[in-house]
Structures are given as C-alpha cells and as structure tokens.
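Right, chain A next:
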Amino acid sequence: MVKALAVFLPLLGAFINAWLPGKHSKASRFVSYTVLTAGLAFVVLLSIQLGAWNLADLSNSVIFHSGVGSPPLSINLEITAGGTLAALAMYAAVIFSIHRFALHTPKSQPLILAMLTASLGLLFATDIFNSFVFLEIGSIATIGLTAASRCGSRWEAAIKVALVSGLVTILYLLAVAVLYRSTGMLTMAALGSLSGGAAVLVSILLLTVIVTELKAFPLAGWGLDFYQGASSNVAGLYSATWSLAVLMWAAKVLPLLPIGNPIIYAWIGAGGLVLSQLAGLRAGSAGRILGYSTSAYASLLLVAAGTTTGAFYTRTVLVLMVFSSLSKFSLFMLGNPWKNRGWSGYGTVLMLIPVLLLAGIPPLPVFWAKFAFLKHLALHFPVVFYAVLAGLFLEAVYLFRFWADRSEKISVKAFSKPSAVAGVFIILVAAIWITQLWWGQLDFSGSIIASSTLRNIFHALFAAGTLLCLPGVFKRIGSERNYWFWLLISGASLTLLPAAGNGITFYILWEISAFAAVVGVSKGTGARNGAFWYAVFASFSGYLLLAGILLSRGSFVMAGLPALLMTLAALVKLGQFGTHLWNVRTYPAAPGTMPAYLSGTASKAAVLLLVAVALNATGGALPWGRAMAWAGALTALAGAVLAALAPDYKKLLAYASVSQIGYILVGLGLASILGWTAALYHTVHHMIFKMALFLGAASVLYRTGTTRFNNLGGLVKKMPWTFAFTLIAVISFAGIPPLAGFGGKWLLYNGLVEAGWLPILIVAMFASVVAFLYSYRLLHGVFLGQLSPKNAHAKEAPLALLLPQGILAASIMVLGFKPTLLLNILVPALKAIPGLSGLAPVIQGDMVLTTMGTWNAWMVGIMVMVVFGIAFVFYWISGHKPKYVGQLDIGFAGEMPPSADEVHYSNNFFRPYTRALAFLPRIHAEKIFCGVSKTFSMLGDGVRMLFTGDGRTYLAHSLLFLVLLFVFLNGGM
Partner candidate 1 sequence: MLSNIMSILLTVFTALVWGLLLGGISRTVTAKIHGRMGPRVTQNFIDVWKLFRKTSSIHHGGMFWLAPMFRITGAIAVLLMVPVVVGQNITYNMSFAGDVFLLLYIMFFGCLGMALGAGNSGHPYAVIAVSRGLAQMSSYELSFSVAVVAIAVGLHTFRIEGIVAAQQAGISSWNIFRFPFASAGALIAFLPMQMAYPFGIVLAPQEIPIGPPTEYSSRFLSLMFSGRALFSVAKLLFFVNLLFGGASSWLSLLLKTFLLYMYTVVVSSVFPRFRTEQSIKFLWLVPTTLALVDLVRVML
Partner candidate 2 sequence: MIDKVKKELEIRFPLLKLVREQHNYLHVKVGATSAMDAVLTAKTSLGFTTLQLISAVDWMENNAFQVTWILENYSEQEVLLISAYFPRKNCVVPSLSQIWPAASAFEREIYEMFGISFPGNPREGEDFLLEGWKDIPPMRRDFETEEYAMRTFGERQPREHIDPRQYIGDVVGEWNTPMGRNREEEK
C-alpha cells in the first residue's frame, strides 16, 4: 500500500493544488515540491529495495492491488525494478522544470501533477483497462497543459492531441471489449490466451493504438505538430514523463500481443525509421526536430520489440528510452530562449551532450544500448540492421544541424538554473554508471595492430602531436574560447587508440577523439558551420566503422564487406577527395592550434585504421588497393590544384592536407613493402610538416588577426623565425631533396614503378609539381612581398607557438639528412608482415637501394650544405656589404609606390593557371554534395507530404494503418 504512494502522491498534490486559491500562491508551490520530493524519496527507496541499481537483472517486481474488489475493477500495478528507474527520471524531470510553470502559468501545477500520476500509473499498469484509465488521464492533462497558454498554435496542438486521443479511445475500448468477451479477463497476460480472429482483431487494434500513441512513423504526424506547437516547457515535460511512460508501456504490451510473428514490428519500425528520418532532415523548428527524434526512438522500440526478447530487450529499451527522453527534456529546456538571449561558451557543450546522447555517441549510455542492440541486429537481422543504421545516421545529421543552429541561442542563465545543471549532472553520472557495467568489454592489449613497432610509431605520433599543440592553446584571439580541455581529451584517446585490442575499444576511442575535437572546433570564432560539418562527417565515418565492426562477428574486421566499410570510414575521416568538404570547412574554422592537431595528428587515426583493416582482413593487401591508390592520386592532384587557388592561408593548408593525404592512400593501396614504407614515412613526415605549417598559421593569426592572403604579406621582417620554420616545412613537403619530404616521394615512386602502376605514378608526380604552386603561394602570400600597413604592429610569434615549430623544423632537418633513422625502424617491421608483396628497400649505411633506384640522403644533404656554405662564405668575405632598403624602395618606373597594398600582388595569384584550366568543366565536389543533399531533401519532402498539419488527416492515417494491418495480417494467416 505504501509503495503505491510513489504513484499516487502526485495525484494528491494535484487535488490539493486545485483547491488552493490565488495565482502566485507560495502554498501551491510548497505543496507541489513537498509532494514531489516525497514521491521521489519513495521511488528511490523502491528502486533500492528492488535492486534496480544492479542493471544486470531488472526482473524484480512487487505487485500491488487496490480499489474495490478484484481485477478488472481494482487498480493493479506491478512495480518493476526497471520501471522505478524510469519513474526516477520522470520525477527528476518534473522537479527540475515545475518552477518554470510556477512563474508563468501557476494554474497548470495540478495538471502537471496529474500528468505525472498518469505517467507513473501507465508505467506500472499490468491491466489493460487500468492502462486505458491512465491513458485518458494523461491525454486530458496534456491537452490541458498545452492549451493553458492561450495562443493559436498551442490550441491547435491541443486539439490535435484531443482528436487523436478520441480515436485512440474508440479503438482501445473496442479492443478491451473483444478481449473481455473472449477471455473474461483484462490483464495483460490475458492477451496471450487469445486465439483466432479475436487475437488478430485485438492485435491490430492495439498495435494501431500503440503506434499512434508512440508517434512512430506512419502515424507520427500529430506528435510532430504537437512538439512544434506546444511551448517548449510543456513539450519538454511531456517528453520526459508522458512520452516516456507511453514508450515503457508499449514496450510492455508489444511482446504480449498475439500477432504471430513479431518481426512485423521490426519491419514497421525499420521502414518507419528511415522514412521519418529522411523527413526529419527537412525539419525547421527545434520542436519538430525533436519530434522526429522521438519518432526515431519509437521506431527503435518497435524494432527492438520485433527482434529481441527477455532481459536483453528490457534493458536495451530501458536505457534507450530513459536517456533519450531525458536528453530531449534537456534540449527542450536548453533550447528555449525564454530569457536573456546571449552566447555562452558553455552553451555549445551543454547542448552537445544531450545531442550526442541522442545520436548515440560513446561513451554516453545510449551508445552502449545501441551498440548491443545493433550488434544483435547485425548478427541476426542484417537488412533491418542497415535500415536502422541509415536511419540513425540521418538522425545524427539533423541533430547536429539543430545543435549548430541553436547552440548560439542558449541563454547564459540556463546554465545557472539548477534544473539544467542537475539534468546534465545526472545524465553524466548515469552515463558513467552504465558504462561501468559494460567496461569489461574494453581491451587495451593492442592486438589489432600485431606489430609492436607500428603500434609504437603511432603511439609516439599521436602523443607528440598532441603535446606539441598544447603549449599554444592559450594564445587565442578574439572570441575564441578555451579548447585545451577538449584537445587534451581527444589527444589522450587518440594516443590510446593503437593500443585498442578489439573493435569496440577502437570505436569508442575513435569516437571520443572525434567528438571531443568537434567540441574543440566549436570554440572557434564563427566555427559553428565548421563544427557541424566535422560532426556530420565524423559520425558518418563512425557509423561506417561501427557497421564494419559489428558485421565482423566478434573479430576486429573480416575481409569483404566489413573491411570495405571500414576502409570507407577511414577515407571519409582522411578527407578523401569528395569527402574533403569537412576538412576545408573545419580546419579554417577551428581555433588556435586546433587545426594543427586535426590535420597533423587526428587525421593519422584514419591511417591507423587503414593499416589495421589491411592487417586484420587480409594481412596486408586489400582487394581494392588499386582503386584506393587511384583515388589517392586523384585526391593529391585535385587537392593541390584547389590549394593553389585558395584565397586563405588556413584553407590553403586544408586543401594541401587533402592533397598530401592522397600520397598516403597511394602507398597503402600498393600493398607492397615499398608502398607501405612510403606511406608510413609520409605519415610521420606529414604529421611533422603539417603541424609546423598550421602552428605557423596559428602564429600569424595570433599576431595579425587574419588569414586572408589579401590582408597578409611581408611578414618575414616581423616574424623571421616563424618564416624560417614555415620555409623548412614548405621545402620539405615540396619534396626538394635535402629535406625530409623527398624520401616519401622517392619511396612511393619506386613502389609504383615496382608494381607497374605507371599512370598513377604520373598523376602523383604531376600533383607533386602542382604542390610547388601552392607552396610558393603560401610563402609569398603571408611572408614575402610587401608588408601591409595593417600588420605594421605584428611581431614575432610567442614562444609557446614558436617552440613547437622549432622542434618540428629540427626534426624535419634530422629526418631529411638521416632518413635511415626512421627507415631502419620501419622496414624490418614491414618485412615481418607476410601479406605485403614486393622487395624491401635495402639500407646500407646511409644508402637506400631499391631494385631500380638509389638514394643517399646524407651525401646529398652534405653536398648541398657544403656548396651553400662555400657560396655563403665567399659572399661574406669578399667585402660585399649591400645596404638594406625597405620593400617600398623598388624600381617602379621612377615613381614611388603609393602604398604597400597597391604593389602587393596577391589577389588571383595563379590567374594564368586558372585561365588555362578554364577549358576543364568545373566539377566541384560541393556541387555533387549539393546534389546529394537535394535528393535527400526531395525524398524528405515527399515523405513530409504525409504530414499535412491537418488533424483529420492524422485520423485517416490511423484508420488506414488499421486497414492495412488487417489486410496484411489476414493475408499472412
């Protein structure tokens, strides 16, 4: 009896509140809070008693009867352990949000409490007819709450709810009548004893009711309109209480329906998921977007009900539903710009956590449920698996768009509200707690990359990359915010990445590093767009990787489709031409040293993945190696051309990054020892020079506040050291011999000739020549030429930025003169890999020999240095003392240049080149992507035509759904 208080205390409060006089009555608030606190305490006690905190077993329950007589007249509740957790979430949500209603619509407090009671009742109901009562109460409370503020759209939303609940009532009562007539009972268990026509009829009726109430796809229209129309407070509360209750109730009822084969749920769910999420891409308002997300989770529930059973089902559904509801609650609360609109650095993060939760990004709890669930699907229901994966990716896309759109609108005050703080806190604590349960799966033995040498190289690469970015993190400008924390998290998980011993560990570290970096990027000035693109592509590659891991049945990767999926994941992450869009949007937008980290270090994770896939799937040679090499070569070329024409320093570097990564792909695609040596050598080298360049860009940005070439130039006088380090990096990546970059090219060309892939060789060589264009553009555009008066105040970069550059430049010199230092490590390790073909390069002292070529970097370096030294000394001692004159003192047809800006050639730098290329059709990857996005939008629009916004249509949908079910199920029988 006492236990039922957890359910009925709010009802009591509602009654008392309803009778209390006055509008802003302190008494009513007091009553509400007292009642809610007491109820919460009861729920906590109950959950402890039932052992709900041990998630392994949620089957404990207590049964409670009350009222008059026996069922169906009495009220029958079964308080389960899982249910108490859901109840906890409901109570928490109400407690954290009720004060908002108290401010604006105090009269709604009884309604809120009534809704809570109805939700709790429905959560625990074991009786069909009891459920009906609670459903009615809930509907009425919803309608009342929604219509409480007298505003057109809210009235409309309320009326739609009323219409639908009317229909639901009719259908439900019909089902109850049939059930009672057939079995004489109204408990849920009685559903199982139905047979024949009655079973079909009841199943159809109840399924229609459930799908309608769940707002699952075909019948989701009213829900979307409701979420859009209702005030965000109401919608938030609704999703945390009533919506959650309906989900849990449906989860309880669905397996009991005598429908024959439950796979039909999965079909409805999976199809609905894909279609509704397509439509979701086109959603505009915040409420509607979250409505689509609700619909997605309802569909997931249907899929779960159709494909899983037992404790696994219960647990999965519980975690998915509770956390998604809570995240939606927080998003509604955060996304509500109800006071003091303003920008907060915390806002982005605050909002990202629920979004990541909804999108199922590790290590947040929804991920674990999704992971287990998807794994199950991948093993047993592959088609459903793909559909669900596609739907989830689409959901992630619009959620990230929502985040990018809304995060600037979060009020600063929201963060100081206890509701938001506590909500986030609870979510996080719960996340860690749930994760604990599954921790046993993580494996850091590093067995994915069998060769410890390669592993150590990557460890060192990631650690060094992260560390070198750290000194400069506080050198921020303007509105850039602190990002060092996220950089550190991302870097730390990357550093762990090579140690991953199984797929799940790899995936988790991969996603943590990616999304921590997303947060880091979002701290930049005007970086929302960049962060959005990064998030979308990161989650796309993440889903590809996840699919690959899940389809590999326990091992890290299997040859065939999983390996292909994971290769694609790596290519997306690398920014292979076509998916390079995120690179060129994200790098320029990222703050401070973040782009150096992203381009120099984080992109190497994809190289690691490619290596891991090749090693685990086939032992080295991927069957699509040649295609990959072609893709890499074309990427190198296209990236180089685009870099040469880029108008912005960071953008140029982003394109250059895309281009240089092409060489790595070519090398890995070769699947020979030479090719892999080249690829890994270039990986190390790319990390070094690209970080040096991006740190240089960060220095320039820090000192001048701009990276547009039009505003830069002539900085060599002001920032000589930055220039020197950039120069070394540039000479190196252009592949000019005494420095390190030549080695990678030489090895790669030798590998390509060895394999006989001459066309690729030509494309790669051409790309490397085009690299001269952008390397000079970079040096001239920023450091040489005339110093703009705007940058007259600029001075040498701070030591925190300069020192890492110096270290990197020094390592370029070392690697350039003694490449054997690295090759002596790489070559033996690669020789040990059985799957790689071809001969290994022979290293004799400083001499590197292949079957066709020779290379002695040390001698070349010494020669160049000696000749240079002799020329220098000769110059110096021959008494030649030229006089320094300023850059404006040039022979300019007898005139004095009017200003530096007018004699600095920077705009449209490679104009002849552009002209010569004019005959080529201008195919931009952007356009292709626009096409893709337009297609999806059109599909989405097509689906959206279902949801007309007219309540009567929704009724028609429900009836049509009923008829279709009837036809289908009868046909099936």
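The criterion applied here is as follows: a residue touches a chain if its C-beta (ideal position, glycine included) is under 8 Å from a C-beta of that chain, and two chains touch if they have at least 3 such contacts; residues count from 1.
The candidate set was assembled so that all candidates are chains of the complex that A comes from, given by their letters.
Computed from a prediction, not measured in an experiment: that's the story for all the values here.
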> All of 1 or 2 belong to the same complex as chain A; which of them touches it?
Replying inline: 1
> Given the complex with candidate 1, which residues does chain A contribute to the contact?
Replying inline: 714, 716-717, 720, 727, 731, 734-738, 742, 745-746, 749-750, 753, 756, 758, 761-762, 765-766, 769-770, 772-773, 775-776, 779-780, 783-786, 852-856, 859-860, 863-864, 867-868, 871-872, 875, 878, 880, 882-892, 903-905, 909-913, 915-916, 918-919
